[in-house]
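Subset of chains shown; positions unchanged.
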Amino acid sequence: MKKCVGVVDTTFARVNMGKIAVEVLEKYLPGYKIIRHTVPGVKDLPGAAKRILDSGCEGVITLGWIGLREADKLSYLAASVGLIFVELLTGKLVIDVTVHEDEAPDDPEKLKKIAIDRVEKHAKNLAILVKEGPRALVDKAGQGLRQGYPDVGPL
Amino acid sequence: MKKCVGVVDTTFARVNMGKIAVEVLEKYLPGYKIIRHTVPGVKDLPGAAKRILDSGCEGVITLGWIGLREADKLSYLAASVGLIFVELLTGKLVIDVTVHEDEAPDDPEKLKKIAIDRVEKHAKNLAILVKEGPRALVDKAGQGLRQGYPDVGPL
């Protein structure tokens, strides 16, 4: 089987995050097939991620969008726990990306920029970790890297 | 065995959400048997969902109703974690739908409309994913779809 990685995004999101991730992964993982699933919302991400990894892929990036209600924050928490367990159960890489509407509640353009930057940087993170292994980011440890915002640097 | 999907709802809910889900699933999944269980409240949904999936069904939709107390929000969180693990343990689809009384605390008619719309759209999501597979919603990724409310569209 051809090597593969997965992308899971949602219909709830207001930016086509999956499309961005696919483009980055195609660029940085040229030999890989990219499997893309789309689910309704953030709580559906862990199940889809696990199905992709169980089918043989080496890693997956999940792309969630979190609304402003208290229930959305709780959904974020539940999904985060679930995605961590996908990693524990499969032993494989899950890069869990979320955009929160409260990061720019009144500024859709800013929120869109956050989403695009965050997906691009984290898709690249997944590609690097898949291709180069778990020591690939050691040189950037403690550097205050941010996704969705400019890096803040080390103290 | 005939192919099947499941519906689980509660006696706590103030709208017969299971009945709506069954009607939608019968329409969109004509060859399927619909198994319906009703439980007391939201924390009983994961156990029932797992029993239906363990009996051989391909997917399940769970329909919770969340009250106004702090304890209800915590129950929502616990149930959400549980439902995600049902998906991880079975490898099958769980569409987890909840209506929160704080979405329209003083307007029962509005709450009822939210519930009906949300169940209809998510039951259709389950049918589509079961029938067409995990790529069926890719065209709608990032489109700001909402259940219970009008879609908000992409940014």
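The letters A and B name the chains in turn, as written, and every chain counts its residues from 1.
Criterion: contacts are C-beta pairs under 8 Å (C-beta built on N, C-alpha and C of every residue); 3 or more make two chains touch, one makes a residue touch a chain.
Everything numeric in this text was worked out from a predicted model, so none of it was measured.
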Whole-complex count of the repeated chain (2 shown) stands at 5
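Just so it is clear, only the chains that are shown with their structure count from here on.
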What residues of chain B sit close enough to touch chain A in their complex? 66, 73, 76-77, 80-81, 83-85, 87-88, 91-96, 98, 100, 102-103, 122, 125, 129, 134-138, 140-147, 152-155
Which of the residues in chain A come into contact with chain B in the complex? 9-19, 36-40, 43-44, 46-48, 50-51, 54, 69-71, 74-75, 77-79, 81-82, 85-86, 89, 108-109, 111-112, 115
